[in-house]
Every structure is written in C-alpha cells, then in structure tokens.
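With one protein chain held back, the other chains of the complex are shown just where they sit.
Now for chain A:
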Amino acid sequence: MDPLILSRIQFAANISFHILFPTITIALGWVLLFFKLRFNRSGEEKWMDAYRFWVKVFALSFALGVVSGIVMSFQFGTNWPGFMEVVGNVAGPLLAYEILTAFFLEAAFLGIMLFGFRRVPGWLHTTATALVAIGTTLSAFWILVLNSWMHTPAGYELRDGIVHATDWFAIVFNPSMPYRLVHMLLASGLTVAFLIAGFSALRWLWGDRGAEVRATLRFGAWMGALLIPLQILAGDMHGLNTLEHQPAKVAAMEGNWETQSNVPLVLFALPDEAARENRFEIAVPGMASFILTHDFAGEVPGLNDFVAEDGTRLHPPVAPVFFAFRLMVGIGMAMLALSWSALWLMRKKRGGVEGLPKPWIYAFVGMAFSGWVATLAGWYVTEIGRQPWLVSGVLTTADALGPISGGMVASTLAAYLAVYAFLLAAYLGTLTYMARRAARHDGTSPQIPKPDAGVRVLQPAE
C-alpha cells in the first residue's frame, strides 16, 4: 500500500472532519453574542431561549473541533515531517501565534461562557461570549494566513533548500490571504445561517410555534440573504486572484484545455484527462472569458499549457476540482434563491413565518447542512487545485512525506474513519434529538433547581 496516497487520504479525512466544526463555531460565536445583546437590550425571553438552545450546539461543536484539531497538530509530525523541515521557519511562528493568541483565549473563556451565567456578573458573561467569538475568528485568521501562504508564498528566501522568513508583513498579507479569509468567514456565516434556519424549520414542522422558533427562522433567513450576495462577490474576486497566481487551478475549475479567447462557461461535462477533452459538454459561449476577464474576447489559460515536454502533468487532477467547484457554486445559487424568496414571501404575506408555504419550510430543513457541503467542496477545489504542490513552487506533497509504512497508515486511517463516521452520526443524531426535545417543550425554558437550604441539587451539565 502506498503510504503517500494513504497519508493524503488520512490528512484529507482529518481536516475535512475538523473544518466542519470551526465552520460552525466561528460564526455561531458572533450569533450567540448577538442573541445575548438583543436579550440584554430588549429583555425579550425569546432571545435568551435562542441563546440557550444554540449555546448547546456551540459547546458540542466546539468539543468536536478541539479534539479533531489536536489530531491535526500531531499529524504534521507523524505523516508529513518534511513540511516543517522545509517551511517550518514560516509555518512555525504562524501556528504558534494561533495557539498563543486564539486557542487559550477560547478555551479559558469558554468555561465562563458555558457555565458562568450565574457565577459572574452579566457584563463579564457577555464579555466572555465576545472573547470566545474573537478567539475563534483569530484562530481562523492565523490558519488562513498559513494556508494562503502555502498557495501564494511571499516574503521568504531559500537557503540550502530551507525556507527562511525575510519579510513578515509580506508573509502575513500574502497575495491570496485577504480573499481567502473573507471567503471562509462568509462561508462560516452562511453555514450557520442555514443551520439555524434549518433546525428552526424542523422544529416548526414538529409543531413548535414558540416566539423563539419564529425569531430564529427569520434570523437565519435574513442572515443568509444578507451574506450570500457578499459571498458571490467575494468568490468572484477570489477567483480572479487565483487566475493571477494559480492559473492551472482556474483552468481545472473551468474545464478549459486550450489557452484561447471566447472561452465558454462549462455548465456540465465529464472531463477526460486521458483524451484531454470534455465529454457531454453543455456550455454558455464566451461566458468564462467574460467572468474571468470581464471581456467576452478575453484570453483564459488552458490545462495543456501545464504539461511538461516529457508529458508529465504539472496541473492538478481535473475532475475533482471541476465537479467540486460546480457543487459549491450550485449550492450558493440555491442559497440565494431560497433565502431571498423566503424573505419576499414573509414580507408579502405579512404573516412572518406563517407566510412561508410548506415547500419552503421543507427546503430550509433540507438545506440545514448545505453550508457544510459547500465549504468542503470549496476547500477541495482550492486544495486539490494546488497539487502536485504542498507549498506552491517550494515543496511537493510527495517530498514532505515521512518514513512510515503503508500498513501503519492504513491501520490508523481505518481507525480514524470509523471514529469520524461514528462521531458525525452521533453529532447529527444529538442535534436532532435536542431540536425534538425543544420542540416538544415548546421553547427551552430551563428547569432551574430550587435552592433548597443546605442541599445542593445536582444536575447534569446540560
């Protein structure tokens, strides 16, 4: 068994599983702060109910994010020691700053945020909530700086094959960083918007007509409707940035084989790398040129430009990048259609959530985890699109692999896959169970234990 491909699958499995949870917690932290502030200002119980329900989802997602993140920090060493040996002088400080400025901040204040409501003054609880949100966002900042640097390295020089940092400003603000960071933060916001709307719609279907569920369904629809146009704009700008710095990736995304002008926008095709052409192509003439160069006659790079004289492929594998890109964009369009039509219906009928026809409620339920799918698809586009490089132009993925046997990787890969599949099922099952229980109680008013004199009532850490 080839340790390279197995290690790649293992890393992909780990990081795919891991990113699901930060994608939720990054934006959900801010949403919780919003709920808390709305409650502080209005005193309306529905916002506190919403806080109570979603803080549980936050705690669960955070725990899954933490443990899968610890796995990531070890995998660099166990499978990819070449990465730190070659680019450690750049990657090291960035990871160190993530741990020092973000991880401890989140972890220390999470305890106060979750369990401190009746132990600390209100302002400190709100501050703790804000600091946790800041921590998750800072964490995203540092890790996206590093990831972007791997795509578009800058501010370094090579001495004896080892990367040395020369300009930290150029490293942090490397060419693709601002686009990637904004794209990911918006992805997190959209994931949470549709998660909240989806689970509120599910509770609505189960007969929950409480003020909380109305508020959160509207909130989710609004949040999605506001963010999706921004995301389309940010995605377009990110694409143009990629065209400038990683043209081979864009060629794979578009399924474009020859460098030419008037390139059509391929809506569907089966890219055939052996024949170097698309089968069953459905395309809009000139559209790809227009999107990428803002000119129908604009020239777009093709995949055949990235083949060495001896036939070695220097571009990423086409089919996964091509399909993942279409999946991501397709979900974005569905998000746009659903959130805007829902807002329009709620406004037109003046009935709020009651104005939504049944199919819209079902659509929200169906789209509850659409943010996850789109985020993963987007990451597959950008990460597979960087192959065969691990760090563009500096280090190939194959050269970073450590001296480990295929059998050893296969055994741990099987274990991780089993654990992740099980945990994902448990996570989804538990979220559904929490929603059903909340719907049954029609709201999530807590059963605060009566303070009997002398007897401490014990309650599970719910």
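FYI, a contact is a pair of C-beta atoms (placed from the backbone, for glycine too) under 8 Å apart; a residue touches a chain by one contact, two chains touch by 3 or more; residues count from 1.
Following the convention adopted for this analysis, contacts and distances are computed from a predicted model.
Per the UniProt record, the chain missing from the shown structure is "Cytochrome bd-I ubiquinol oxidase subunit 2 apoprotein", taken from the list "Cytochrome bd-I ubiquinol oxidase subunit 2 apoprotein", "Phosphate transport system permease protein PstA", "Xanthine dehydrogenase YagT iron-sulfur-binding subunit" or "Rieske Fe-S protein". From the set A:40, A:78, A:293 or A:392, the residue in touch with the chain omitted from the display is A:78, counting the whole complex. Set against the missing chain, the residues A:164, A:209 or A:347 yield one that touches it, A:164.
Among the residues A:118, A:279 or A:358, only A:118 touches the chain that is left out of the figure. Seen across the whole complex, the unshown chain contacts chain A at 48, 52, 55-56, 59-60, 62-64, 66-71, 73-74, 76-78, 81-82, 84-85, 88-93, 95-97, 99-101, 103-105, 107-112, 114-120, 162, 164-165, 168, 402-404, 408, 411-412, 415-416, 419, 423, 426, 429-430, 433-434, 446, 448-449, 456-462.
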